[in-house]
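As you look at this complex, bear in mind that one protein chain is not there, while each of the others sits in place.
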Amino acid sequence: MKPTDSTSDADTAQPTIISDGTDTETFSFETSGSTVEVTWRERLRDFYEEFIYKPGLVAWDDRRTRIGAAIMSIYVFMGTLGAWLYPAPSTNQVERGLEPFETLSAPLGSTGSGQDVLAMVIHATPEMLIMVTAGGIFATGVAVIIGTVAGYKGGSVDRVLTSFSDVAMSIPGLPLVMVLAVVFRPRDPVLIGILLTINYWAGLGRSIRSQVLTLREESYVEASRTMGVSTPRILFKDIIPNLMPFVLVNFANAARYVVFASVGLYYLGVLPSSVDNWGLQLENAYSQAGALVGGGALYQLIAPMIAIMGIALGLILLAQGLDRVFNPRVRTRLAGETESTADEEDRETNTEVNM
Amino acid sequence: MSLRTEEMDGNSVRDPVIRMSDVSVTYDDGESYVLDGVTVPIERNEILGIVGESGSGKSMLASSLLDAVPDPGQLSGSVEYRPEENESTEVLALEESELRRLRWEEISMVFQGAMSSFNPTMKIKEHFIETLEAHDAIVGVGMDRARELLEDLYLEPDRVLQSYPHELSGGMQQRALIALSLVLEPNVLVMDEPTAALDLLMQQSILLLLQELRAKYDLTMVFITHDLPLVASLSDRLAVMYAFELVEIGPASEVIGSPTHPYTRALLNATPNLNAPLSEMRPVEGKSPAPINVPSGCSYHPRCPLATEECRANHPPDEPVSPGHTAACFHWEEARTEIELNYDGAETGGDQR
Partner (left out) sequence: MNNYYLKRTIRAVLTVWIVITLTFGMIRLLPGGPLEQLRGKLLRQGVSPSRVNAMIESYQNVRPNQSLPEQYYEYMTALLTGDLGQSFLQKEPVTAIIGDALPWTVFVMITSTLFIFLIAIVWGALMAYKEGTTFDLLSSSASILFAAVPFYVLGIGLVIVFGYQLELLPTGHRLSPEVEPGLSLLFVLDAVDHAILPIASMVITGAGLQVLAMRGNAIQVLGSDFVRVARLRGLSDQRISVRYVARNAILPMYTGFLTLIGFNLGGSIILEQVFSYPGIGYYMYQALEARDYPLMMGIFLVITVALVLAVYVADLTYGLIDPRVKSGDSREAY
């Protein structure tokens, strides 16, 4: 399980050589700030090439990534421009109990208290996006820190961190979050995002740790180590970049978990109802007998449902598409179409030609 | 061209157990060749070494012998199998059920990487039993033979049979796999890089064991490797592959002692040698071609120091060098003088190796 293809090994070693070579003019100025700057810029560019642009191309080649990205940009649009331009929901802003597609002032109809359903859907988006981002960053960030340090340091540090993750992982997420929600009554979406992923990172941290364990045995990491490069530098330069695709996949997964959990908790009414949320909308519609029996108010349920499933679908598609970058099994077959097969083993040549 | 080859082969191979004629494997609806018109007879009870770089198509050659080219590869040509001197079967024309019998019962195979050739969740013993059962062999008799084979390979039969694959060392797994491939008493054993994952000492001991097995069980062996020195001592004849074709074939001592194809000479010069100083060691310059863009004419011409217009335009025929020794090169005579070899004892055609 190596998160990058074989070329990156060579290329991560290269930047230093290349920059040393092209820096000869700056080099004559003696080692001053400028040398460092150029090297840094080049390093950044190489980093971009190697870890963002190339994997991005591979991911983009997958239809799922493109659809997922398109869906997510709709939500971002809805959460920024949409929420800014479209009037916020309020009681009696339109006629009560409007059916969908009746008037332009409430295209998706209105609730029993005269709120515009579409406005409710749109204005729940910004909070949701903040929550999802906060949760995703918190979960993957903590997982990366704990996983890499535990995996790279080893010894007693590893033991302590691993046991810590084990315990955190054994506590059931949803019930814990509910209890904490009752204790802290969080209102800030960032806080809610973090709270929801309070122990989500644990399992992820474990997988990152085991990947770091394999990565640290790679020759280029070992080379850095023998050259006396400091641990944080190795972690940031050699290890974490190689984990990026995996981390991104799990960012999308964590984000989806935040969507499901937050909507669920808002639906239950466990989280304070200060914020517009699709879960609240669901709850309102569901608790109104009309939505259930007559089917007349069904549209009130369907709008938030579609909003929830849409964002979840976008995130799943993104995760699946990104997985292609991370997962070497899927990736070699793809790479075979463009790369020369000459230096590969016979066996691999065969599978590549297969495509 | 093919006629002359037949004549040459007729001289050196009297009783071929397998005769491959113009065997090709193509992908992408015939657009890319991963094996290109290989013609080679395999003498009964010989050890034929096939040497080539990674990606030269040697694994394809091995798979072709059992009509087991991975999908969607298209196999064409003829693979004639002759269990007895006057019997003949066309392997590529066999029905699925006949093919099932041919494989393992007549022609067997050892893959590179024994570690991955066993089902990790089954004991070694079960692998033997299911193989015997699948071929309607009597399990009791077959298992006795398995034990004998394992003993021949210096393994403790009881211990090995009761083990899971991961409980055995790489060398033990490889030997167990050889025993598994011989349990149905095949005539021919095809080995694809069987020792690649092993250390030098283990490689050597397995080669010795293979020679013993050949004598004891009257086996014909096809030994495929990238490691020229490894097969040099083991093989009766050597064939060199380049870019999905056989470029030179002949008795092992001649191919090593007096190679004629420029590629073979370059390959030998690139081989680490105790006698030659490291400074004289040369890697083969350039890159071997991928299946999609094999050069026209002689596929080696972009890397060949002797290449002329003729090489770029025409595909060289297999030129007879000496009885039983051919080289697909227009300039094989020049090659002998123009490309110097960097090791002792060359050009005398002797048996130094």
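Quick notes
When the chains are written out, they are named A and B in that same order, and each has its own residue count from 1.
Criterion: contacts are C-beta pairs under 8 Å (C-beta built on N, C-alpha and C of every residue); 3 or more make two chains touch, one makes a residue touch a chain.
No experiment lies behind these values; they were computed from the predicted model shown.
Listed residues A:Thr133, A:Ser207 or A:Ser273: the one in touch with the omitted chain is A:Ser207. Checked against the full complex, the candidates A:Val94, A:Val144, A:Leu196 or A:Val263 give a single residue touching the omitted chain, namely A:Val263.
From the options B:Ala68, B:Leu209, B:Ala270 or B:Val294, the residue with contact to the unseen chain in the full assembly is B:Ala68. Per the touch definition above, the residue from A:Ala70, A:Leu191 or A:Met309 contacting the chain not shown is A:Met309.
Only one of the listed residues, A:Ala69, A:Ile145, A:Leu174 or A:Val190, touches the absent chain: A:Leu174. Against the chain not displayed here, subunit B makes contact via residues 66, 68, 70, 100-101, 103-104, 109, 111, 113, 116-123, 130-131, 134-135, 164, 166, 180. Mapped onto subunit A, the interface with the missing chain covers residues 64, 163, 166-167, 169-176, 178-179, 182-183, 203, 206-207, 210, 259-260, 263-264, 267-270, 282, 286, 291-293, 295, 298, 301, 305, 308-310, 312-313, 316-317, 320, 327, 329, 351.
Throughout what follows, only the chains that are shown with their structure count from here on.
Rounded to whole angstrom units, the spacing between the C-alpha centres of subunit A and subunit B is 49.
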